[in-house]
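The complex appears here minus one protein chain, its other protein chains still in place.
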Amino acid sequence: MTQRLAPRAILEIVTVSVLLVLPLGSDRLFDSYYLDLASRIIITWIALLGFDILAGYTGLVSLGHAMFFGLGAYGAALTLLHVSSSLPLALLAGTVATTAAAAIVGYLSIRTQGVYFILLTLVFAEFGYEVVFNGGEITGGQNGLASLSTTPVKLPGLGTLDWSDPTVAFYLALVAFVIAYITARWIVGSGFGSTLAAVRDNQDRATYLGYDVAAIKRRAFVISGTFAGFAGALWAQHESYVSPQLLHWTLSGQFIIMTWLGGVGTLVGPLIGGAVLMYFAEFLSSILKNWLIIFGLLYIFVVLYAPQGLWGIVMYPPWKRSR
Amino acid sequence: MTVEAILTQLLNGLTIGAILMLIAMGLTIIFGLMDVVNFAHGAMYMLGAYFAATLVARTGQFWLTLILAPLGVGILGFLLERVLIRRLYGRDPLLQVLLTFGVAVVLREGVEILWGPNVQTLLPPSALAGSIDLLGIQYPTYRVTVLVAAFGIAGATWFVLSRTNIGLIVRSGVHDRDMVDALGIDVRRVFTGVFVAGSMLAAVAGVLVGPLRSVQPDMGNDVIVDAFIAVIVGGLGTVGGAVCGALLVGIAELLGALVIPGMAKAAIYIAVAIIMMLRPAGLFGGRRAAT
Partner (left out) sequence: MSLLKLQGVTKRFGNLSAVRELDLEVAAGERHAIIGSNGAGKSSLFHMITGRLRPTTGSIYFRGTDITQLAPHKIARMGLARSFQITNIFPHLSVCENVRLGIQAQPPRNVSWWAGRSSVADTARHAMILLERLNLSNSAEALAGTLSYGDQRRLEIGLALALDPVLILLDEPTSGMSLAASHEIVDLLRKIPQEITLLLIEHDIDVVLKLSDRVTVMHQGEILAQGTPTEVERNPRVQQAYFGNAIGSTIGATDDPRG
């Protein structure tokens, strides 16, 4: 195929290329703080991928996404504090715990539809938050858990990977994200992915074509939660600190804003939304503490007039759209 | 645990439930009539408290504020409905959730910008300071007033809904929107009216609760989940259900705090989740089961 590269491919290549060399500029071209910010954005991207699979591709908006993010974070944190300071183990524990929770919550929530589904996920999210907030010694209560340390990994002949080194941490996040992104692309492009679209567009007809809609939704829910949990575990290690706020439904709300602003249902859109929001949050918070209001207004505009979001406008500008 | 302690907590729960009841009533009618899951409803409650705090601080008139603050919120609700909410009628209910959620975010941030992040003080009228004898215990006069006021307003709302023409139109609209339309009544006016009325009810709740709870920018977010729970438990669309749901939640929360401190709310949430899964139409069967 000698066609021109699709816009998305260009974006993907450029982004990864820039990110690969980003650490080189740290302390030379820009303050090292921005490397840290970049890491956090990339980790959030992983959570957003999961959110878009559920909300954008399957049509299920969950206010419990933050709960899974926080669960992954706490799972990793507790592992690091009480079991072992091996990072891979912590990541695994956080992710697996979240997958299990997502399976349970998903199985229970999928029985409801539409508005009731959103509200039920909200109730579960609040439950999770309350448990962690009031978890006393175990969860650190409202203060959370801090000082999470990981042991460096010795690579024979290559040196040591110290996870607390900003550059190492950045590449860890980047590698994790690339794996997550490739996985997400594969999922939505697979046969299973097309059934998600069917469920989103007309789940009634999908049933009468022979699709087990409930099972498809459950699977999507678990996949989505797993992405969030993995991201949360990475976050815990990166920040070396977890707090109940990571589970609060208002964080799910931020995921919603990021996703819709960027372009729901495109995988790339939410990433753009997330990057823009988090970047400007850092910038604007010194000028305007309540920077979120700007994004709130933009978000309202998008919901009403441009539901395809930023990326949708790039891909299908109004003058090109055939719809 | 003495009888007095239990009784006090029961009354506290009733008070909070009464506040929640005003919020839930508006929320449930807005949903029942317009299919709008109004996430911004908590913001109306918050704005009621904030308007009241400013008005009382400036004028020292609590009772006047109780009327003016909700009116102010009503005007805002009117603008909101006309400019934003009505653009999404008839479309995917999901979009409405998303929209009202955005409005809630903007209002919360806006309040923090205008008033700052600190807690505002809203003082009750000095005439209502102190406590009175109630059922053998000393209970704060102001709280008793809140109970009386809340139930009074709820009663008045019930009266309007069940005994007046407007109420009949609203109830018919909840039942069958298209029929009301077919009868030649401007449904859009009814929608606006209901949205404004619901917002004002929430605002009144905010004014009443101001002296009891801290008036800060997160109060809207803090209450909206409980409001949804009350509405869901009672049944989306039924006012009576909302009332019962709210009182149940209030009492459960506070009595629960006595029995299982810290985990009371968590236990309530699990109970609600179970109800939602088993009886999505609520304990009193709302207009819609899980659709």
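Each chain gets a letter, A and B, in the order it is written, and its residues are counted from 1.
We take it that contacts are C-beta pairs under 8 Å (C-beta built on N, C-alpha and C of every residue); 3 or more make two chains touch, one makes a residue touch a chain.
Since the structure is predicted, the reported quantities are computational estimates derived from the model, not experimental observations.
Displayed chains that the missing chain touches over the full complex: A (touch as defined at the top). The residue touching the chain not shown here, chosen from A:Val18, A:Ile104 or A:Leu209, is A:Leu209.
Residue A:Ala198 is the one among A:Leu11, A:Ala198, A:Ile294 or A:Val314 that touches the chain not shown. By the touch criterion stated above, the residues of chain A touching the omitted chain are 190-192, 194-195, 197-198, 201-202, 204-213, 323.
The definition used in the following text is that only the chains that are shown with their structure count from here on.
A separation of 33 Å divides the Cα centre of chain A from that of chain B. Those residues of chain B that touch chain A in the complex are listed here as 37, 84, 87-88, 93-95, 97-99, 101-103, 105-106, 109-110, 112-113, 117, 221, 225, 228-229, 232, 236, 262-263, 265-266, 269-270, 272-273, 276-277, 280, 290-291.
Within the complex formed with chain B, the chain A residues making contact are 59, 61, 108, 111-116, 118-120, 122-124, 126-127, 130-131, 134, 136, 249-250, 253, 256-257, 260, 289-290, 292-293, 296-297, 299-300, 303-304, 307.
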